[in-house]
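What follows is a single structure, written as structure tokens, with notes after it.
Note that one protein chain is taken out, while the other chains of the complex remain in position.
Going in written order, the chains are labelled A and B, and every chain counts its residues from 1.
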Amino acid sequence: MASSSGAEEASLDDYASLIATTDVELLKRAWRNEKAAPEILRYEYRLISRVKEQIQLMEETVEEKSSVGNDPLSVSLYQMDLDRTQFLLRSYLRIRIQKIEKYMFHILKTEELWSRLSKDEKDFASACTSDLNQHLEVTVLSKLPENYQSVLKQSITSEEDDMVPEPQLDTFVLCRSKEYLTGIQLEDGPADDRSKLFEMEPGVLHFICYRSIKALVESGKIDLL
Amino acid sequence: MNTKYYDIDDIIMEEETVSVIFQKTASGVGIDPSSEKDFIETGSKVELPFWLAHELQMRQAVSVNIPSCFDKTTRLEIQADSAGVDLRSRCPFFYEFGCKIAPIVGDRTIGFLLLSAFKSRYKEILTKAHSVAFAAGSKFWSILTKEEINLYETAQSEMASFKKWRMGGPRFQIASVLGKKRKSTE
Partner (left out) sequence: MYGKTACQLVKEFASGDKGQLVSFNSDLFQQVVAECSQHLLELQSLIRKMEEERLDIQTVRNADYYGALIHHLTLVRNKRCLMAYVYNRAEIIRNLLWKIGHVLPQEIEEKLSHAEGEYFKKHSAALKYYMSKVMVDLTVDMIPPKDPYIKVRVLDDIGDGILLSDDKTANFACHSMHLLKRTDAEQFISRGQMEELSG
């Protein structure tokens, strides 16, 4: 595209940015990020409610067209489009629910993570935690000596909650930046290397420790793949 | 904070025994089979599981000896033919255990040993995972550590899904928990 004239390039860029901001594209991005991030990300409240409305609209269209019945091909194309969007939505919500199931104790006691959940997810997380708590209580904890009955602390002599599983933030992820970024602090590798700052060109793929770019993922500057 | 509290592999790995020398006395415990009484004298050499040895070492109650899987003989063997050494029989969690034991016994060379062993064996594992399907129980399989087997299995299942994606065919399958029981109707 380097040889094309300035005006053409601008219109292509406009087109590309238009495509990139449709709700389905945004959902795809949210879904990819959620899928690749080890911890739970902020719930995309507005986006999800828009997508839900659109799905409903599409369902109505499909129903209408198939009841008329004179254009089976376009019905099936609409249906396929609908199926894809629905898959993205289901998968997005499912990944979040599965993260909640996995790290419920940690999420419940960490203000920052708790605030990232939707209202319904919060209800689910609370129910989930109390069910598992009760199950562990009945099966194990109630049978142990008094000082060892906590579900958060190994014994009363523990100073912190040393039983709560947390997501591993030092895991490696594939990512791409949308703009030129500089001053990224690497949080892995030998200690004397860590003071070096790292930069990212837009569009270039990097394989990097999640902890180093966590804040940039949260602010939407970097996309995970 | 403990990300591994419920980790099954971590629990099993910490059961690995190490030999320790008691720096203090301890009464009322039956952990020294060589002693008639339930009293441990200072200087007694006892084999303890890692989880106990580690906690006692942190409180200066014991000193931990370097486990035999990181001794001179193993090192020489790894240097000579790293891919062919049977690490599993020495320690099923050779790398994880090495990482935990190194700071405790204060031996910085263990890190280099782990790294060099892993580097050369890793290559071998990936090549084999992609070229030949090894039956569990074959010789190559039996010398891998638990960590290496996980890598090997990941590599194989990735390859299988890639092939499936390229070839097409049925994508929906019976849940693996139900697995073996039902026979397909011929």
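One rule holds in what follows: contacts are C-beta pairs under 8 Å (C-beta built on N, C-alpha and C of every residue); 3 or more make two chains touch, one makes a residue touch a chain.
The structure displayed is predicted, hence computed values, not measured ones.
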Full-complex contact with the absent chain, from A:Ala37, A:Leu108 or A:Cys128: A:Cys128
Chain not shown, touching residues in chain A: 52, 76, 79-80, 83-84, 86-87, 89-91, 93-94, 97-98, 101-102, 120-121, 123-124, 127-128, 131-132, 134-136, 138-140, 143-145, 148, 154-155, 157, 163
Contact set of chain B toward the excluded chain (per top definition): 5-9, 11-12, 15, 24-31, 39-40, 48-49, 51-52, 55-56, 59, 61, 168-179, 181-182, 184-185
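Here is the rule we go by: only the chains that are shown with their structure count from here on.
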Chain centre separation (chain A, chain B; CA means) in Å: 33
Touching residues on chain B, where the partner in the complex is chain A: 1-6
Residue numbers on chain A that touch chain B, as the complex places them: 160-168
